[in-house]
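Here the complex is missing one protein chain, while the rest keep their positions.
This part shows chain A:
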């Protein structure tokens, strides 16, 4: 059932495609760096989980999705929204808790949504999004709309009981859902080894007859190809697959993280040897698809976008006090 990656030929790509992945990943990184800065300046309060280091996962997955396919994830969600094409302004303004935020300040960093972009959140409760993801798949199947849902969750979340209830139902009913485990090796301060009897998470579906694949989550092309395979599998009516993305988060779990659970060396080494953006950058330069000047120009353009988002997020007014009572339930017409 579950299999490790076999060494295969290099994934195919072309100039435009690779540049677009580079751009997407860079946007995520710069956005997250800016969010980190705003947090440091006291403009963002509460929780704020950055995706830096994991950019290839969501970028590769998104590249394999078709229009209408859905995404749902946990609280480390800014990148997923950017990948879905949601406005960087609205995301940043939700982080700063302003009326221009995607949830008008109700949700904060962990809770944002867009039906238009098929992004189903943004969930603060670890693992809770996984059954929801399968439910999206159920509806796709029932409605016969041909769409597939992608449910993202972490290595830590993979130990929640409801994940296994979901695996069983998803396979029992062959739901068009793909389970994507973003294994960044830590759940807060707890490593996979300290929390998991089976640390090869792609095997977690074995007893449900769900095929699992382990993927180099730092390689955007490998991610894309694995996602394409799993999405096709689901769309063809063969049910769910599990993709274990081996990845790494460079920053702390949230913003206040003493980081005593891992060595600085480990972080530096991963950054210098496995960085997903550097890898694509080298590829672009090696193949002659871009030169330093092109990449500099791109970086500048992205910095502008992010700056604009940050400016917006600071200028946008505080939510109106009346917002406190909206959207609890549909108002009863009287």
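A few points about this structure:
Rule of thumb we're sticking to: contacts are C-beta pairs under 8 Å (C-beta built on N, C-alpha and C of every residue); 3 or more make two chains touch, one makes a residue touch a chain; residues count from 1.
What we mean here is this: contacts and distances are computed from a predicted model.
Protein name for the hidden chain, per its UniProt entry and selected from "NADH-quinone oxidoreductase", "DNA replication and repair protein RecF", "Elongation factor 4" or "2-oxoisovalerate dehydrogenase subunit beta": "2-oxoisovalerate dehydrogenase subunit beta". For the chain left out of this panel, the touching residue among A:15, A:66, A:194 or A:307 is A:194.
Within the full complex, the residue among A:106, A:235, A:271 or A:303 touching the omitted chain is A:106. Only one of the listed residues, A:13, A:54, A:159 or A:183, touches the absent chain: A:159. In the complete complex, the residue from A:53, A:97 or A:276 that touches the missing chain is A:97. Taking the whole complex into account, chain A touches the unshown chain at residues 45-47, 75, 97-98, 101, 103, 105-108, 110-111, 123-127, 156-157, 159-162, 187-190, 194-196, 260-261, 318-319, 321, 323-325, 328.
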